[in-house]
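Okay, here's the structure, questions in a sec.
Apart from one protein chain that is not included, each protein chain of the complex appears where it belongs.
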Amino acid sequence: MSQHILEIKHLQVWFHTIDGVAQVIQRAELVVEPHQAVGLVGETGCGKSVTAKVILGSLPVPPAEIKQGEVIFCNEDLLSLRVKQRKELLKQSMSYIPQDPMTSLNPVFTIRQQMVDLIKWHKCANIGLGGLLGLRGWTKNKPARKTALQLLDYVNIPAPEKIVDSYPIELSGGMRQRVLIAMALVGDAQFLIADEPTTALDVTIQKGILNLMEERIEERGIAILYITHNLGVARRLCARICVMYAGNVVETGPTLELLEDPAHPYTIGLINSVPKLTKESYVGIEGTLPDYLQPPSGCRFHPRCRYAEEICRNTPPSLREVGEHRFASCHMIERFR
Amino acid sequence: MTPCKNLLSVESLYKAFLGKKKGLSRARTPAIKAVNGVDLEVKRRETHALVGESGSGKTTLGKTAIHIYAATGGTIVFDGRDITQLAGRRLKAFRREAQMMFQDPTSSLNPRKSVSATISLPLRIYGNISSGQRKLRVEELLATVGLPRPFQYRYPHSLSGGQKQRVGLARALATQPSLIVLDEPTSALDVSVQAKILSLLANLQQEHDLTYLYITHDLAIVRNIATTTSVMYLGRVVEQAETEDLFSNPRHPYTKALLSAIPIISEEEKRHKPAEVTLEGDIPSPSNMPVYCGFFSRCQEKMAECQQVDPALVQVENDHWVRCLRFAHRREAERTPYPLTTKGQRS
Amino acid sequence: MSGLFILKRLAYMVFTLIGISILIFVLTRVLPGDPARLALGPEANEEQVEDLRHALRLDRPLPVQYIWFLQNLVHGKLGKSLVTHRDVAKDILQRFPATLELVLVSLGLAVIIGVPLGIVSALHKDRVVDYLTRAVAFTGVSFPRFWIGIMLQLTVAYRLGLLPVTGRIGGLAPPHVTGLFLLDSLIALDFTAFGDTAIHLILPAITLSLSPLAQITRMVRANMVEQIHRDYVTVNRTIGMPETLLVYKYMLKNAFSATLTTVGLMLGWMLGNAFLVEQVFSWPGIARYGINSVLRNDFNAIVAVTLVVGLGYLVINFVVDLLYRFLDPRIRLEK
Partner (left out) sequence: MNTTSRQSAQYKSGFQRAAYRFFRSPLSIIGLVIILVISVVAIFAPLIAPYPKDAISGVHFGNSFQPPSLAHLFGTDEVGRDVLSRVIFGSRLSLKVGLVVVTISVLVGVPLGLVAAYVGGPWEVVIMRVTDVFLSIPPLVLALAVAAVFKPNLTNSMLAISFTWWPWYVRLVYGEALSIKEEDFVEVCESVGASKSHIMFKEILPNMASTLLVKVTLDIGYAILMGASLGFLGVGAQPPTPAWGTMVSLGRVHLSRAWWLTTFPGLAIFLTVLGSNLFGDGLRDLLDVEMER
């Protein structure tokens, strides 16, 4: 049907809390094409992780409620699939790298135990408890172990034979993140969600991980949705960037053009906030993220926007084309650009 | 050098943490040399940045320099006075002159105390002022850091990260210190908030004649706010220079690697970065440091001798110091006009 | 490394044991009350009391008394009972297996029932099963042990006559090998004695296991619930780990090693509660012996029982620590 591997349309997600209904995602739109890395960029609480959870199906429902929208992955709407089919599809085609390498590996099993189980699981379906006990359909351990070693080597882990028998606590953060990348590569997924995988790491380590992801993942032709708050990291890895603010995708476009010439006032503010090596002044954005229990009417950015006018207070803008492959949701773009 | 030019100067400072006790015996695991012979000069009304990755000892250095931790060795001179051995009442008196602002906005505020109780604690301890005056002073401090008056009745859980850091800053300013150690004050914040806090810090420095020791891992910030910079690795300063000089002409392989790892968002920024360097491996554990150059295991420019000699910090240009064997050698060969001295030896 | 750990742990045990001995010693000699007078009763004359005081060396200075006490302890001499004049060590040795058997069987019951209950409860959190399990668990910890024992006796044993009311065995005891009747009867292939012992064990074991069962259920539930929110569980789930494998292998091992830390504590409380259960069921173990000594002010016996129970508790915790290290690499690998 389409050449997109992932397309999110009009996603709207609410959370039911003690204090009322939090309208966390108002309108998320997202497209990822095969072999493409897309950066989903935004500040804390903008809804980027919630979006990822919707795709992965790990959003707790309730308290969350998906009000409307479609998440089309490999031509299937994930939101309308049955749980079992959806799990099978995700297992076949999607993978995930978590944010915090320190807590994302099971502390009481060795790397080998964790990887081997995963490899065996991907090799044969429906193992169940019987398979666990080695009763049926359980591939032998040796080839799985070999695959594990190959994968660890593939993610540039020195001396994988030694690492494979360690417990997570024995490894540094960078090492653990490499192990997690190796685990994400176990299935032959075509799509990978990376949720701030380098935020917890030092810059020199972060650089190694980014290099690795660029080389290895592009080598395999995997499409990536890379979630980050760091524009620099997104620039390093992604071909396109989607900027989220307060539950809306406010701007999307090819990375370099978007960073050189941002269209949405929030993107402009965000880029102007980053301290730069050129010693350009950085100003920040006035105000704070709105309260999701009582989000502002109209454009959610209008209380912080210096271009805001009457229409911004009343009508929520939608994404519209502002250049080649570029979209932004702002009423005022023509006024100030 | 007049004693008053430097507000803080630190000479061959050491800070070791005892290892964990092993059961009932007196034996301990090896001590961790978190700060291993550091020299530092912070000039009045200027900002000196301490840069390094986690485990480099930069936070420990910051805390030891203002006597939050007692130094294991070396001397700390603050405003012309040796404060290394201070204790008791004189230590308490010194405390009001040097304050600290912490990295974690949540952990640095007591969740059970209101904003006004938090800010007025130092006032209570030092000032003999009435509670009415104290209240006025708290409101004044809140205004200084850009928070409206009603915030004094709030508790930390109802504040955003940026607001918490402002409260932390107000508390640090309460005693009217001349030096503030800023320990990654913005690393937990979003960039749009970070920018606001950074400009607040810059304004306060002007208005209150403050001196900052700014601890961070973000070199882009350093470039924008610091006059002088020390790069730390494994408890030592590996390079120290004026910030402009450091960025335009980095000497130590680690500094180059750090600079090249900065994520940038525009092409112009690229011109301020050195050629690509990618480091391998991790920082060695500070509990078993090599006797030779600590950076050897990750260095891209290492030589055979590096595994035999522990290089000293040498001056390669005016006020540009590097701890690398390559420069110790080159300087001898080239007979550069700068005297071959090592820090800590000069008087 | 591991050997060193065991040595250190043993040294700690010896140290604590010395502490216990001082505590008990101080309790019995310094606090008001003259053991000799108490032992002989109000009818004895001053001379008799004085003689006994001398025999017990109660007329010497306290440190001397303590050293003497410790010397005897090292040689396994716990002294003679002031009431029955029998060797206390022998008495305790004879009764200890009965207590051990009761405690171990109860713990087994608690683990076999409690762990699955906890898992079921956690997996069905906030549903009917969970509320039922939790209600059962709350009831379990709140029952006075002695009272529930009496109630069981009243209903199951007296009224219905299904099980024996008291005692450890009805017929002849199996030949003594370990002192644990279940084990001894199996060794002797005496299945009548085995059945006899088992029938007598049911009520006391149920009574004693109720509280640890409830606690194990609660601990397993709490730890499993906590696991559900851990990052690695989310990660494993999103990268396609099957639910059964995740729950029964990955989460359970974490939850169980966390639960294990409290098993040592629980065994300690069980040793204490054995005092109540043995009293109710006339179980011939050291706890009942201890109570009788307390009621008769037989202070040599009190000291001995307390020391033995303390030692037992320390040994149990030692074993639990070793197991915990084995199960959880975070503890083992911490430098």
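Letters A, B and C name the chains as they come in the text, with residue numbers starting at 1 for each one.
One rule holds in what follows: a contact is a pair of C-beta atoms (placed from the backbone, for glycine too) under 8 Å apart; a residue touches a chain by one contact, two chains touch by 3 or more.
Everything numeric here is computed off the predicted structure, so don't read it as measured data.
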Among B:Ser12, B:Thr175 or B:Ser297, residue touching the chain not depicted: B:Thr175
Hidden partner chain, touching residue among C:Leu104, C:Ile291 or C:Leu322: C:Ile291
Selected from B:Gln99, B:Ser178 or B:Ser230 as touching the chain missing from the view: B:Gln99
Touch with the omitted chain, as defined above, among B:Ser54, B:Gln85 or B:Asn110: B:Asn110
Interface with the undisplayed chain - residues on chain B: 63, 66, 68, 91-92, 95-96, 99-100, 102-104, 107-113, 118, 121-122, 125-126, 146-148, 150-151, 158, 168, 171, 175
Chain C residues that touch the omitted chain in the full complex: 15-16, 19-20, 22-24, 27-28, 31-33, 131, 134-135, 138-139, 141-148, 150-151, 153-154, 158, 215, 219, 262, 265, 268-269, 271-273, 275-276, 279, 290-291, 293-295, 297, 299, 302, 305-306, 309-310, 313-314, 317
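The criterion applied here is as follows: only the chains that are shown with their structure count from here on.
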Centre-to-centre distance between chain C and chain A (centres being mean Cα positions), rounded to whole Å: 52
Inter-centroid spacing, chain B versus chain A (mean Cα positions, whole Å): 34
Inter-centroid spacing, chain C versus chain B (mean Cα positions, whole Å): 55
Contacts with 2+ other chains: residues of chain B: none
Sites on chain B touched by chain A in the complex: 53-54, 160-162, 190-196, 198-199, 217-221, 223-224, 247, 257-258, 260-266, 268-269, 272-273, 278-283
Chain C to chain A touching residues, read off their complex: 230-232, 234-242, 244-245, 248-250, 253-254, 257, 327-330, 333-334
Parts of chain A lying in touch with chain B, wherever the complex brings them together: 43-44, 158, 172, 174-175, 202-208, 211, 229-233, 235-236, 259-260, 269-279, 282-285, 288
